[in-house]
Structure formats: C-alpha cells, structure tokens
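As you look at this complex, bear in mind that one protein chain is not there, while each of the others sits in place.
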Amino acid sequence: MFWLFLIGSIGLVLIGIFGLITRSHLIKLLLSLNILETGINLTMIVLGYQNGGKVPIIHSLLDLTKPINFVDPLPQALVLTSIVIGLGTTALALILIVNYYYKTGKLSLERSENEKENIDE
Amino acid sequence: MNSIVLLIVLPLVFAFLIPIFKGLGKYASKIVTILSMLTGMGFAVYFFITLQVPVKAILGGWKPPFGIVLVGDKLSLLFVMIIYILAFLNLFFFDNNFKEHSKFYTLYNIAIAGTAGMILTGDIFNMFVFIEITGIALYSLIAYSGKEQALKGSIKYLIIGSMTSLFLLLGVTLAYHILGSLNLAHISSKFYQIPNNLKFLILSLIFTSFFVEAEIFPFNMWVPNAYKGANIPIAALLAGIVSIAAGYLLFRFRYLYGGMRSFGNMLVWFGVITVVIGEFSAYFTYDLRKILAFSSIGQMGLILIAAGISNDLSVYGGFFQILSHSIAKMLLFLLAGFIIYEAGTENVKKMGGFGKNHPYLTGIFLIGALSLAGIPGLMGFWGKFNIVGGGIAAGRILPISIVLLAAIAESVYLIRVVFHLFKTDEGKIIEKKKIPLGYLMVVILLSLTIVVIGVYPQLLNQVLNDATKIIMNSGSYIRMVLG
Amino acid sequence: MESVRPSRTIFGILLILFLGYAFYQGIIDKNGKPLIGKTKTTDRVSYNMIEKNVNRSRNVSNKLFSGIKVPYKPGTKNLEDGTANIITSIVVNYRGFDTLGEVMVLFTSLTGFLMLFPSLKRKEKLTKPSFIVRNGLIPLYLITLLVGIYIVFHGHLTPGGGFAGGAVIATGLLLLLIAQFKINEKLLSVLETVAGLSFLTIGLLGLFIKGSFLQNFLNPGPLGNLFSSGIVIYINLVIGLKVASELGSLVNRFTEEE
Partner (left out) sequence: MITFGTIVILGILISLIIWLFFRENKVISWILFILYTGFSFVLLLRLYGQWQYYEAFKSIIYLGNIKIKFTLQNNMLGWIFAILIFGISFFNGLFSLGFSKSKYSKNIVPLWTLILSASILILFAKDFILFFVGWEYLTWPVFFIVNQGKKKFYSDSMYYFALNVLGGMALMLGIWLVFKNTQTLDIKTSISILLSHKASIHTFWLLIPFFIAFLVKSAAYPFHVWAPRAHSSAPADFSPFISGIMIKFGIFGILLFIYPLLSKGFIPGTYHGVPTTAYFLSWLGIITSIVATVLAFSENNMKRLMAYSSVANVGYILTAIFLTTPLGIEGGIFHTINHMIFKVIIFITLAAVYFRTGTADMSKLGGIAYKMPITFMTFLIGIIAAAGIFPMNGFTSKWIIFQAILEKHFYLMAVAMFFASTGAFLYLYRALHSIFLGQIKPEHRDSVKEVPFLMQIPMWIGMILIISIGVFPGLVLKPLIPFFNSIGLPAKYILTSLSKLPGSFGQLNTLNAAIIFGFAAVLVTILFFVVAKHHKKPFMDNYTAGEDPKDWGVDENRYQFAYGFYQPFEKKFLPFFKRSVDMFWQYFGFYTKHLGEWFNNIFKDDNNFGYIAIIGIVIIFIFGGFVL
C-alpha cells in the first residue's frame, strides 16, 4: 500500500511539473502548481503512514497503555500547515494574475511583438 | 534567554497594530513601522551585545528535538541585528512616485519578521514556514508598484518560489521520514547515517528553495523583472535584507553537506554559472536598475561559491561578502532611486550631469560601486579576497579563475556607471533637485560603514571568526541545542 | 492565446521521466532495496508526542532520543497535554509556532490580496436574490455557523480545529453574501486584528508566565473533557475567528459594487 500511494502521489507531483514546463497560460500554471502541491501533500501523508495504523486520536485512555499503532500524526499536522500556505499562495497568485490581466490584457507572460525594451541595446 | 522570540514576534504585533492605528493620520502606519523597527533593532542590539554563550529559545516549553527551538548564537543574532538596522534605514527611502498605504507597511513588517525567523529558527519545517511568509510578503510588495515588469517578476517569483518551497517540503518530509526529526541539530547529528544518494536527494530538494531566495541562476528569472519594476525601497529590501537571510541559510546548512565534496562541487559550479551570467548580463545592459539586479545575482553567486568551498577562509569571506554586499547594494539602490528621480530616466547613458549637480552623492555612489567590485580599503574587498583565498586553498583553481574573469566585467560595468554619472561633455543637463535630509544621513551612514569596516576589518573580525567557528564546528551547535 | 510547442511537450515528458527516475535513484540503496518505508513511528519524535512524555524523556544523545517509557496511569490529570486529538495537539501545542506562522501566511496573503485588489469594480449589478434564497439561507447560515463553532471548540477532541471550523464559518458568511446581506467589513478586519493579537498575546503570556513563548500556562484537564487542554482550545478559538474573518473579508471583497 505504501508504495502504491507513494507512486500515485509522486505521479501527481510529476504531472504538476509537466504542466509547469509545458504551459504558458498563467491560470494553467497555477493549476499545475496546485496539482504539484497536492502531490507533495499526499506524499507527506504517505511518508507518515504505518501499515495497519489507526487514526491518531486517543479515544480512551486505554489506547495509551497498549502498544501504539497510530499512523504518524506529525506529517499530517505539517500537511495542515502546507494546505493553508497553499491556499494563501493561490489567492495571492490569482489576484496578481488579475492585476496582470487588467494591466496588459494578456494571460500569458509572453511578450507581444510591439513591446520592446526601451533602453537595452 | 527565551525572549529572543521577541525578535520575530514584535514586528508581527506591530503588523497587527497597523490596521488599528491607520485611521489616526496620514503617517500613522509609517510611524508604527518605524517604532516596530526601532524596538526590534533595540532588542537585537541588546541581545547581541549581552550574548555570552549561544542561547536557545524553547517555544511552547517543549524540549528541542520535539518542539520548535530558536537558536541565538553570535552568527544568527548578528545577522538579525543587521537585518533590523538595514530595515530601519530602508524606511528613509526617497521616491516621489510612492504613496502611503497601511497594508504596505503591514507587509513590510511581516517580511522583516519572516527573514528574522528564517535566520533564528532551528527547525527546518519552521524555516519552510518562514520562507513562505517572507515569500508571500515579498510577492505582494514587489507587485505593489503596479508596473508590468513588477507584476511579471512577482508572478514568476511566486510560481518558482512556491514550486521550490514544495520541493523543500518534500525534502524536509523525507528527512523526517528517515531520521524522525525536524530539528536541524538533531538531523545533522544523525545525517551521516544515511547513504549518500539519499543525502543528496534530500539536500538537493532543500537547496532548490534556497537557490530561489539566493537568486542562483536557473531559479532567478524573476530577479531582473522584480528589481526593475518594484519600488526602490522594495528592491533595496530584496537586495539588502532577503539576500542576508538566503546567504545565511546556505551557510547554516553546511552542518548537513559539510563532508560531501560532490555537493560542495555542485554548489561551487552553480555559483560560478551564476556569477558569470550575472556579471556578463550586467555588462551588457545599460539600465541602471537592471545593472544592479544582475550585479546582485553575481554577488550572490560568489556567496554560493563560498558556501560550496566551505573551509575556514571562504566561510569567513562569505559572511563578509553577505554583509558587504547587502550594505553596498542597499546604498546603491537608494542612490539609484534618487538618481532615477532626478534624471527622469533609467538609462545610464543619459545620466550625464548628475555628477555635476551632486558631486558628493556621486562620490558615495563610487564608494558603493568600488566596494562591490572588491577594491581594497572598502568592505567588499575582504569578502572577495577571502573567498578567492579559500577557493584556492581548497584546490578549486579553475572555478576561481572563471569567477575572477567575470569580476573584470563587474569592475568594468560598475565603473562605467560612475563614469556616465560623472561625465561632463555630453547628455542633457538635468535639473537639480533637493536631497531630503533623512535620506542623505542614511546614505552617508551606509557609506561610512563601508569605508570604516573596509579600513578596519578588525571591527568585524572577532565576531565573524566566531561565526566561522560556529559554522565549521557542528558538534558544538548540536550539543548546545540538544543538550 | 496559448501556444503549446510539441518539442517542449516531448522534452517535458523526458524531464519528468528523468525526475521520477532521479527520485527513485535517490531512495534506493546499492542493492536496489528501498531506503524509505521501513522506519517506524517509534523512531521518530512523534512517538513521544503520542505518548505525551516529551519533557519527561531522557536527554537526547547524539544517537538515540527515544526516552524512557513513562507508565501512564489512566484517569489522572498528569498529562503533559490533555488533547485527545494528537494532530491538533501537535499543530497547536507541540508545534504551535508553526501555526502562528501559518496564521501569518494567511494574514499576509490576505493583506497582499486586499492591497493589490484592482480598483476596477464590477460593472453589472448583481441579480436580486429571490425570496426563497433570501429567507431560506438564514437558517442554513445559522446551522453552518453552529457546525463551524462546534468544529472549532472540539478541535482538540475530534478531527477539526481552528482552520477547519473557521473555513466552515466563512462558508456561512458566503451564504449570507449570496443572500445579499451586507457584511460589515470594518468589523471583520477588527475581529481579524483582535484574533491575531490574541494569538500573540496568548504566546506572550506563556513567555511571561512560564518563560517560554506559546507555553501552556493553563492546567491540562483530564483527557476527553471539553475544557481539558489548557490553551489549545483558546488558540483554536482564536484561529477559528481569524480564519473566518479573513476568508469572510476575502469573499466579501468580490461582491462589492460601485
């Protein structure tokens, strides 16, 4: 199971990277980034996985007297942080793209033909 | 000394206070920011001066490998102190196009808190969080000017920065998965146990993120756009303050890659490529801001080389380089702000006449430029000189030779800018404008620092030697944090 | 608008194949056996967090850190951290500083968002909501609010916490916006600031009372009780407030009219 999950999530990461390489549309770039992020988050969860592990919530105090078989809770806590950071980044990226669109009328960073550097030569 | 956490928390408190006070007046948010930086500076100076032995600030009351710990030694507190001083001085910028905005100052405070956090924290996941805080604040600050270039730079920075910090996260998680800890000291105490290829994977993933902050070549596409488009104080912030934190991280992670020559090689060659590309690009362009941006890239490349070589001399030189670069680059950006404002253009060739209007200011520009070029007697010399020495002592003669060749281009384009400022026979006579007093004081202070430390490097010698020992000797760090 | 170059696609495929291969090469040893997936929770710092004997564990040596297993007596209050949900315990307590950073990230991106929000406002008016929407959404809103508050308050016992609960509450605010109720943005920003400052204040109180930032200065009660985890519940509350007000003001900004 561990390896299946790992391959799946790393696959998501690679798909995200593929998007970042091949696309130039800004929204698509952002989507690729989100896919990449999801992939990384899943990888983190996978790396904290224990075979046959339980949800790390102590239901009764007896849980603590038995040998512990929780999945590792720490990566999950990290993922929580990561998700929130991803949310913030995405919101900011969207507003940057909107600003850029209002400024230039484009949704890609490609330079148009009539646009030229005024100084460099 | 758990109170060093104040260095991170205080600007955050002030950042939250700004929305409350912003209604009180036109300059309320700026005054709050000045207060914030002053208190932060006061605390940083106090902590730095009273520091006898390295201290750790345990957060939440949990012991180091379990909870998060802030580490204040001579090195990190020095850097935090300089960040606060520079951030305070940066508030005296001059830019007539700039309008007040309370949110801008909020973000400024957060960015400073983020860089301080990056430096102080002893926990690699926490470091990731602070990198993100700094990054997000910077994306917004860069885009604030609203210029197309700034937006481009911001978007590029955001996408590359987020991508690489996700890689960093993957690296951190892998390290945690293998070694079971997130504490830098704890990881470095056990890092030797794992095989080389896994070590390298983890380090590569982590360093990609540092490379973005440190403007290393394949990850620095955002730099010219951002420096060209952003407001001058933000460009100064990027060049002067963020680069300090990035450079610091490169050296601090020597605890992990210290013994790996192949990884050091990789860093050296990336640094060489960065230096070459930065310096030659700057040599080509005549846009003042872009010249400074590319020069920044080149200087950061040199710092990466120092980190890759990582022997006594080069680490010492690297710290000198970080400090001298940030001070000199900040000075040059502040001057460039005034020059562009007065000349009304960013083309270096059209700035003739500025030297006639403001000879002393141009002289100060010369000081900054020569310091960047590594002329002796100025602060930049000792950094470059020692990095070259360390590189040769480590037997890396080829990369060092390439860097020195690129340094010729650097000297040429920097002195070219000064020439174009001083030139008298051509170019329109630009109208003389008044220099604000506060701005002048800051500029003089920075240039005096460059000269005084350049002539008396002993002033920094003791503390930088201690810092070098801290970096070279991971054992004492580990004992200090975990013991 | 977008041009996809075929050569770039092929090259991209090669690149990601290479990256995948590199990752694979990074995690295997010389014999081709995987290096990851073998370590157990017991080798990690989280083991002590689950056991809740972080500060009682032996001093950490260079090699090992797993401490002595403290025999745990059920039913006592003698818990380091009375949080039943270990994830919340880690997020808010053991690694509370990260959460502060997380809150700051959210705050930063919202500030940047609001700062950069284009001054151009929407041209066309919003359509008026129908009677059903306007009146039917109110109970729905109340229910959502209740659920959100529940999630916030029970974050240390069941899955959930400040972030999740705050997001649910913000959904409720979104419902209000759909029904075109005006939300006082000033109030939201004040709430946000107050929440942020309270978080820092709780941290600083810990610093001044117990000597460590964000330290639990309240008594952790018996496991499983509502008020059982010291400051965790309050931090959850503050985070919930902050997330709700931030996300609320974020969605509110989109409905602004000329």
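Chains here go by letter, A, B and C, matching the order in which they are written, and residues are numbered from 1 within each.
As a convention for this text, a contact is a pair of C-beta atoms (placed from the backbone, for glycine too) under 8 Å apart; a residue touches a chain by one contact, two chains touch by 3 or more.
All values derive from a computational prediction rather than experimental measurement.
> When the whole complex is taken into account, which chains on show are touched by the absent chain?
A, B, C
> Among B:Phe66, B:Phe207, B:Tyr439 or B:Tyr477, single out the residue that touches the unshown chain.
Here the residue in touch with the unshown chain is B:Phe207.
> Among B:Ala336, B:Ala407 or B:Ile430, single out the residue that touches the unshown chain.
Touching the chain that is not displayed is residue B:Ala407.
> Where the complex has a chain not shown, which of B:Leu24, B:Leu38, B:Ile397 or B:Leu448 is the residue touching it?
Going through B:Leu24, B:Leu38, B:Ile397 or B:Leu448 one by one, B:Ile397 is the residue touching the chain not shown.
> Applying the definition given at the start, please give the residues of subunit A touching the unseen chain.
Looking at subunit A, the ones touching the missing chain are residues 17, 20-21, 24, 29, 108-111, 117, 120.
> Against the chain that's been left off, what residues of subunit B make contact? List them.
152, 156, 159-160, 163-164, 167, 196-197, 200-201, 204, 207-208, 211, 217-219, 221-225, 262-263, 265-266, 269-270, 276-277, 280-285, 311-313, 316-317, 355, 359-360, 363, 370, 375-377, 382, 385-386, 388-393, 395, 397, 400-401, 404-405, 407-409, 411-412, 415-416, 419, 422-426, 456-458, 461, 465, 468
> Could you pull out which residues of subunit C are in touch with the chain that's been left out?
Touch with the absent chain occurs at residues 8, 12, 15, 18-19, 21-22, 25-26.
Rule of thumb we're sticking to: only the chains that are shown with their structure count from here on.
> Taking each chain's centre as its mean C-alpha position, how far apart are subunit B and subunit C in Å?
Roughly 30 Å, centre to centre.
> From the C-alpha centre of subunit A to that of subunit C, how far is it in Å?
Centres of subunit A and subunit C (C-alpha means) sit 15 Å apart.
> Among all residues of subunit C, which ones touch two or more of the remaining chains?
Correct list: 23, 36, 44-46, 49, 95, 98, 101-102, 105, 108-109, 112-113, 116.
> Among all residues of subunit B, which ones touch two or more of the remaining chains?
125, 129, 132, 136, 139-140, 143, 174, 176-177, 182
> What residues on subunit C touch subunit A, complex-wise?
Touching subunit A: residues 1-5, 8-9, 11-13, 15-16, 19-20, 23, 34, 36-37, 40-42, 44-47, 49-52, 72, 74-75, 84-87, 89-91, 95, 98-99, 101-102, 105-106, 108-110, 112-113, 116-118, 120, 157-159, 163, 223-224, 250 of subunit C.
> Along subunit B, where are the residues that touch subunit C in the complex?
Residues in contact with subunit C: 2-3, 5, 9, 12-13, 15-17, 19-20, 57-68, 101, 103-104, 106-107, 110, 113-114, 117, 125-126, 129-130, 132-133, 136-137, 139-141, 143-144, 174, 176-178, 180-183, 186, 189-190, 194-195, 197-198, 200-202, 478, 482-483.
> Any idea which subunit B residues touch subunit A in the complex?
125, 129, 132, 136, 139-140, 143, 146, 148, 151-152, 154-156, 158-159, 162-163, 166-167, 169-170, 172-174, 176-177, 182, 284-287, 290, 346-347
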